[in-house]
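Only one protein chain is missing; all other protein chains are in place.
Our next item is chain A:
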Amino acid sequence: MATELHGQIGPVEKETPAEIPADGPADGPADAPAGPDAPAAVRVHGLTRTFDGRAVIDRLELTVRPGEFVALLGHSGCGKSTLLRILAGLDREIEGEVLVPRTKAVAFQSPRLMPWKRVWRNVLLGLPGRPGRAVAERALAEVGLGHRSTAWPKTLSGGEAQRASLARALVREPDLLLLDEPFGALDALTRIKAQQLVAELWQRRGCAVLLVTHDVEEALLLADRVLVMDHGVIAYEREIGLDRPRDISDPRFAELRAELLDRLGVVAPTAAPTAAPTTATAASPAASPRKAA
C-alpha cells in the first residue's frame, strides 16, 4: 500500500531527488510530523504561495499517510483551494517542497465535465493508452451512473454530474484523490448520498484522500484526521477515532463537532432541549443544521 512519491512540484530550478521510494530510505524533510522515513502520500515542507505579495500559504507543513482520509477545514478564502491546486500540480508558482504521488486526481466543486463530450468520453479523457469504453462503463457503474454513460453532461442533474466527475477521477486509479468541496453545490439529500458514496469508494480503493470542505459534520463523517487551516498554515489537527460507519447522534461526535467549531471561531449552538441539533437521529443526518458557509 506504500505510495510512490513522485515529482517535486515547483521551484523548478531546485535540484532535489525527483522520486522517493516511500518504503526505502528517503531524505524527506526532517521535521515532517510523521517522520522522514514513514511512507507518505503527500509530503509538504515549508510551502509558501503569495498572491501580489500576500502570503496566502505561509511555510505550511503537511503529511498525509497512504490510504488516509484527511479533511481540510477553514474559513472561506483561507487558502484551501490554493493548497489543493498546488497538490494537484495546477499551480506551480510556489516556494518550498511538495511531494505528491504520480497518479493523482481532482474533483472540483463544479463537475467541470466537457459539455461537448458524452459522459463516458469525459471519463476517459486524458487517460494514457487508448482505454476502451468498457473501462469508462465500469467506473460509471461504480458510482451508480451506468445508465447515463451516453448522456450529454448538460443533461445531467447536479448530483449525477458530480458523480460523473468522481468516476472520471477514480478511473485514473489515483494514489491521491483531491476533492475541493465536491458536495458544496448539492442539495442536502443528494449530498448525504454523495458522501456515503465517497466513503464507500475510498474504503474499496484505499487511496489517500484530501477533502477540502467548510462543513464540519461532513469532515467528521468521513475523515481519519481533520485539519484546520488558518493564516496560511495548518493551525490545528485532530485524529478522529470514531468507529465507522459514523453515527451523528454519538455524543463523542457532538463533542468533536463543538471542538472543531470552536477552533473555527464559530460559537457552537448550545444544546437547547427543544432544538438540540445533535439529537437528530442518525437516520436523518440532514435534519441537523449545518454550519453557515
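Everything below uses one rule, namely that a contact is a pair of C-beta atoms (placed from the backbone, for glycine too) under 8 Å apart; a residue touches a chain by one contact, two chains touch by 3 or more; residues count from 1.
Going forward, contacts and distances are computed from a predicted model.
One chain of the assembly is not displayed; among "Protein FixC", "Putative ABC transporter permease protein", "GGDEF domain-containing protein" or "histidine kinase", its UniProt protein name is "Putative ABC transporter permease protein". Note that of A:80, A:168 or A:263, the residue touching the chain absent from this view is A:168.
When the omitted chain is restored, the residue from A:42, A:88, A:223 or A:248 that touches it is A:88. Considering the full assembly, A:117 is the residue among A:75, A:117, A:138 or A:225 that touches the omitted chain.
When you scan A:53, A:126 or A:265 for touch with the missing chain, the hit is A:126. Although one chain is hidden here, its contacts on chain A can still be listed: residues 85, 88-90, 105-106, 108, 110, 112, 114-117, 125-128, 152-155, 168, 172.
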